[in-house]
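As you look at this complex, bear in mind that one protein chain is not there, while each of the others sits in place.
For chain A:
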Amino acid sequence: MRVNFTVNGRKQEADDVWEGESLLYVLRERMGLPGSKNACEQGECGSCTVRLDGVPVCSCLVAAGQVEGREVVTVEGLADYAKHREDAHPGGGCASGACGTSIDAAQRWQAKPVDGQTGEAGALSPIQQAFIDAGAVQCGFCTPGLLVAADELLERNASPSDQDIREALSGNLCRCTGYEKILDAVRLAAARQEEAV
């Protein structure tokens, strides 16, 4: 089958998709977007977390056919997604829930290409930078999913308590860090966001 959907702001078309393929498989193997990770492929570990029409989902549990006509944001598009949000709603997230990114708005931005040669990406989103600065990345396999989940948390709750962070990230397994530096990273991103207001 053919599936049309938007990934990181760009219209995409996938051909010859077998009905059993997941969104994760299509992203990784057909779209050249391997950032979303395949650690358990049964929705337990969160490594494949993406935004589907703004909602964080395990892309391994979404059949590719279900995303027809919908919006997907992956870790590869996170920096631009965050930049767009900042442009549209200066000051970052809000607890009221009234300042998430509308699908309409999401359609107007595009992810910038990453230079595969040097590995130098465009500017990082605040949560990406905070993960690096806080030492929240070791092997990094859980990182893409955690970033998408943490970014979504900060979008709806600008100053989460530790328990809020733990609850929001409880669907994302990490085997390297013991989570302490991940908590640090989310706290750091929240603090920087607050400072910037």
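The criterion applied here is as follows: contacts are C-beta pairs under 8 Å (C-beta built on N, C-alpha and C of every residue); 3 or more make two chains touch, one makes a residue touch a chain; residues count from 1.
Convention: contacts and distances are computed from a predicted model.
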Options "Xanthine dehydrogenase family protein molybdopterin-binding subunit", "histidine kinase", "Acyl dehydratase" or "Hydrogenase accessory protein HypB": UniProt name of the undisplayed chain: "Xanthine dehydrogenase family protein molybdopterin-binding subunit"
Absent-chain contact - pick from A:Q66, A:Q138 or A:N157: A:Q138
Option from A:V7, A:V26 or A:L147 whose C-beta touches the chain left out: A:L147
For chain A, the residues touching the chain missing from this view: 18, 20, 28-29, 32-42, 44-45, 47, 74-76, 78-79, 114, 116, 119-121, 124, 128-129, 131-133, 135, 137-144, 147, 163, 165-167, 169-183
